[in-house]
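In this view, the complex is presented without one of its protein chains, the others remaining in place.
For reference, chains read A, B and C in written order, and residue numbers begin at 1 within each chain.
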Amino acid sequence: MNGLAIEGLSKTFKDQIVLDEVSFDVDKGETLVLFGPSGAGKTVLLRCIAGAVDQDSGTIWIDGHNVTATPPEARGVGMAFQNFALFPHMNAFENIASPLRARKSEPTKLEESVRAIARLLKIDHVLAHAPRELSNGQKQRTALARALAAEPGLLLLDDPLRNVDAKLRFEMRLELPRLLAGREATVIYVTQDYKEAMALGNRIAVLEEGRIAQIGTAEDIYLSPSNIAIAKLFGDPVINLLDVVPDCDERGAFFDLSDQRIALDFLPEKAVGVPCTLGIRPEDFTITKADVPNALPVNIEAETPLNEKTVTLAVTPLGQELLASRPAGTAIHGQDSAGYVFNSRKILFFDSKSGLRMDNSHSNEKRSE
Amino acid sequence: MRHHTVLETWLRGLAIAVIVLFFMFPIFWIVLMSFQTNETILRSPPSMAFVPTISNYEAIFAGRLDSNVASMDIKFLGNLGNSIILSVGSVAVALLLGVPAAYAFARHKFRGSEDIAFTLLSFRFAPPLLVLLPLTTYFQALGIADTYFGLIWVYQLICLPLILWIVRGYFEDIPADIEHAYRTAGHGWFATFRKIALPLAMPGIAAAGLLAFIFAWNNFIFALVLASADKQPVTVGALAFVTASGIQYGQIAAAVVLSIAPTLMLALYAQRYLVEGLSLGAVKG
Amino acid sequence: MNWGENYVNFLSDPDFWNTLQVSLVYAGLTVVLELLLGLGMALLLVRRTRLNNFISVMLLMPLMTAPALAALMFKLMTNPNFGILSYFMQVLGFENFRWGSDPSTALLTVLMVDIWVYTPFMMILLLAGLRSLPTQPFEAAALDGVPRWQQFWRITLPMLMPYVLTASLFRLLDSIQQFDIIYALTQGGPGDTLMVFQVEAYLNFFQSTNIGRSTALLIILWAITFVLSNLFIKNWLRLRERARGEI
Partner (left out) sequence: MSNVLLKLDSVSKTYRPLRRDPVHAVRHFSLDVQDGQIVALLGSSGCGKTSMLRMIAGFETVTNGAIELKGRAIHTLPPAKRNVAMAFEGYSLYPPLTVHENMALALKSQGVGRVELDEQVNSIARLLEIENILNKYPSSISAGQQQRASLGRALIRRADLHLLDEPMGQLEPQLRAVLRGRIKHFIKERQLTAILVTHDQTEANALADRIAVMEDGNLQQFDTPETIKARPANLFTGTFIGEPPMNIFHSEVELNDQFLKFHLGTDVVLRFPESAFSADLRDQLLNVRKVTLGVRPYAVRLSDVGVSAEVYANQWLGDQSHVAARFAAGSVISVSHDRVSTKEGETVCIEFPVTDLHIFDTRDGSAISHGGKPA
């Protein structure tokens, strides 16, 4: 049985299509991350599931029940909001207790449950505080506690870490999976942060302009994004894109950059002679000396030390900016003039016209005889 | 940090002084008058030196006006009572009808809801007499002419749009997510209205109620057209009182003071709500 | 009787044209004067000092006074026998200044009462508007060395425009229908100097029992307010949309 099933969900606001025939299933106990740029329709989709927004068409099943016409209070979901949406006139305890009160929970049991969940989230010392007296981190935990309090079968989390500081966000990212796993709830998690998406989701559904552009595990999406836009959404620094026309001759597959021939030991058949966009992740570039065979000739423009890695900005003779990243603390050879080498098996080939990734599975490896 | 020249500071001070004088003086003067006898009032040149007397107020509360010519009964206290009944009653009815309607307008956007809200607002802009004159006939037919019920009904023309407009603004300011959160927590829409929307909009409801009370109290034309002598509020009563009492200027002043005192007191007491209500009523929407 | 007769008669009725003229002049003057005065006062009181807050609260009082009673107060103040204002005029050398009972000064008198009652309304709205303006653009202007008059005309006033327009709209619509002050002070007189629409309609209905003419007058008044309010609301919506970034 699915924890959640969505079929053909559409929603239009003022002539603008926000959701366009969205369909997907989520297994019971699975965490599905809804990921996409702002305005992709993530939040509206979540609200449709919660019943806070009425869809124009489509069907929603929760735990096998069709809830399309069920009012929000009867859908049995818990939801945490991006801006917390705490009840300002109730203290933290009453906020967390509100789903239990709705279920007419017995007073001693209610008190017990609230305190238990508060302890788990380390907010048991602020239960008597009003929301305005809580720090952002405490507000976020209170909102989460409220969503969890009635142990709903379906948990909707709308970018719950968005408005907390970086440190707490990092801590929560590590802690959340354990917390959720212990409750056996199906979780729909909305975020705009690709790291959160990769870290938290059993699967990720990438939304683009109201449509599901790709759905799969973090690995599927990072290593085989279905189009350029998705490839650009995952990874920091962003993936390098290089427009070339790869070809194949008796010496093997290659493309020309300026007047340099760069050999490829792998090329999808469909890409031969076709304008392609190569997607190369910064971490897949290795910086070498300029005269290393088969290296992309580049001039190094800038080195930016980030925290755990150093990012190098280099420019090809054609003026394309390419970023390479390497673990912090490692040195590079050479000065301004250098070369980028890469493993062509890690290159993503996109059709320049459609932006779609070319399928690697039917690829035909070309080698020099 | 602001940087002003000395001359500028002086000119600002002077301007403020003139403004305060112009707007405060009439109230000050009428209060002064109400504590004087006709003799001191009629002195020329006028002087601030006099022995204050409360005889004017005594006469009004006693309901008897003694002049050197004759003595007559006055029922100004009755007017005060009418004002209270009409204003309180009108506000109560307007709140009862207006608050749920405001919530509906704020939360349930349907085709034309904006137009309906504007139409209701435009009642405020229709000439009152245009509505009142036909009503005189209908009220007679319905048998509610010259009853408190009928008057309170008509007063809704001022109170209801005001409350609707202001309270709607407050409801719209409550983040919809807070209500969504309460509903997904398992509470029905009515519980959400009662436990979330109402308490959070309370300042707005107070502001609107207060403003509606003052507008009802200060209304003149409705009662002038529709109310007979024994249902008249102070605004109409005071005018009649002037005609009736002739040259008893002290008593007239005292009557005016008694009539404006409630709204002024209320205004001073709850000025914050009031300013908020006024600004919202006019600017938001 | 032909139902349109009342309207046709208006064309050749000097009383009607007088009413129209008086109403428009009255409304125009009150709105312009109260707007300028209210804006000036709001600018004077815009800083949130204790004194300024106290003064703006005190200035609420005229607004909370029933207009009919305010008129009564001014009637007492302009009484030729003991009125303090009459006395001031005497001191200033105007021996027989008769305020509301003289056709040449009647308009001035009711204007004064209207200004007294309603300027605080303008002031409060504009003050709320001024105080709700973001402070940061003005910091930027100060840092950029933008002269103060230029700040006012190019930044402050345009940002305040939605408030100015709504405040003016509310006042204009109230003012063209003015009844309380004029009726309580002069009942439309002396002569027909202050015979505005609603007063004329009221007197026609109750004194002359000319119900048809009374209704026709009110319908015309309603048409005027309808046109005015639509004009304003359209402008207002446009401004509001710009303020919300929808254009």
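In the analysis below, a contact is a pair of C-beta atoms (placed from the backbone, for glycine too) under 8 Å apart; a residue touches a chain by one contact, two chains touch by 3 or more.
Note that this is a predicted model, so its numbers are computed, not measured.
Check A:51, A:99 or A:235 against the missing chain and you find that the one touching it is A:235. From the options C:33, C:57, C:111 or C:155, the residue with contact to the chain not on display is C:155. Residue-level contact of chain C with the missing chain is found at 134, 136-137, 139-147, 150, 154-155, 158-159, 242-247.
For chain A, the list of residues touching the undisplayed chain reads 165-167, 170, 173-175, 177-178, 194-195, 198-200, 218-219, 222, 232, 234-238, 281-283, 301-302, 304-309, 313, 325, 327-328.
Here is the rule we go by: only the chains that are shown with their structure count from here on.
Put simply, the chain farthest from chain B by mean CA position is A.
If you average the CA atoms of chain B and of chain C, the two centres end up 18 Å from each other. Averaged Cα coordinates give chain A a centre that lies 59 Å from the centre of chain C.
Averaging C-alpha coordinates per chain places the centre of chain A 58 Å away from that of chain B.
Chain B has no residue in contact with two or more other chains. Residues 40-41, 44-45, 47, 55-70, 72-77, 79, 81-82, 84, 87, 91, 116, 119-121, 124-125, 128-129, 162-163, 166-167, 170, 173, 177, 179-180, 183-184, 197-198, 201-202, 205, 211, 214-215, 218-219, 221-222, 225-226, 229, 233 of chain C are the ones touching chain B in the complex. Here chain A touches chain B in the complex through residues 47, 50-52, 71-75, 77-79, 81, 83, 85-89, 98-99, 102-103, 146, 150, 156, going by the rule given at the top.
By the touch criterion stated above, chain B contacts chain C in their complex at residues 2, 12, 15-16, 19-20, 22-24, 26-27, 29-30, 33, 41-46, 118, 122, 124-130, 133, 214, 217-221, 224-225, 234-236, 238-239, 242, 249, 252-253, 256, 259-260, 263-264, 266-268, 271, 274-275, 278-279, 282-283.
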